[in-house]
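The complex appears here without one of its protein chains, the remainder shown in place.
Our next item is chain A:
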């Protein structure tokens, strides 16, 4: 019923505009010299708005960005990101300036003839070759980081962890003393064996299932991802890490945590960000927030996609080891 009201309202507005437009002179249809002048000046003004918006956003929104990387690989990511971003901003600043400036400067004047300038091989060579060279550099740099991040085969004594996704929850499983994950398949899911671990596989018995992810600082962690139902994506933004979880296959990602949760809470950028958040929370009368690393789902997976998360705690290796040894193994859990 209300929908009908809205539609009626829209019709009334349309009729009103129709009437106004009829009264207005519909005869003005082609830009005159005066229009060229006004619109050219408006382009200059828009250029100022454009740069203003950019500068405003960078100043105002820098505090909401992610804090420094919490993984060694992420530090390389951040450097590559900075280099790329500077390049983008330089090109953006120059080209947009030229565009708005030309739109202003060459606004039409009666009687002036435009320059007949159809071609210049020299210019075109310049703006083919320069981007090509810059991009070649960017590709090589990017690929070196990519290969570095994606190939954990040279890691010494990495920690193997399975991250397991399902609507709308994360679970995880440590490989245990043998550092080898037992086989698993959704067809083995039964009762408390929620990840479908194959208990006939001897590697499985010492595996440690958990609902909260603990990671040791300074040791490479190789994550093996599985999903039991639909696609999910394991997104750990503070570590610059993400990988899809695909039903029917095991995917992989690796990083080396470089800051414990405690250290990250004391990081300047984190403090600024958390202060900002707590100011907002205080205004709304909510409890203050304390920083924690998170694993989020970042691939649309259903109704509660927006609330599929797991806490990650990074700690010194000794603390991690003692925490892990206090957890029950698969053998203990299933019995």
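One rule holds in what follows: contacts are C-beta pairs under 8 Å (C-beta built on N, C-alpha and C of every residue); 3 or more make two chains touch, one makes a residue touch a chain; residues count from 1.
Everything below uses one rule, namely that contacts and distances are computed from a predicted model.
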Among "NADH dehydrogenase", "histidine kinase", "Carbohydrate ABC transporter substrate-binding protein, CUT1 family" or "Cytochrome c oxidase subunit 1", the UniProt name of the subunit that does not appear here: "Cytochrome c oxidase subunit 1"
Given A:157, A:303 or A:335, the correct residue touching the omitted chain is A:303
Which listed residue (A:155, A:210, A:230 or A:333) would be found touching the missing chain in the intact complex? A:230
Check each of A:179, A:251, A:267 or A:327 against the chain that is not shown and name the one that touches it. A:251
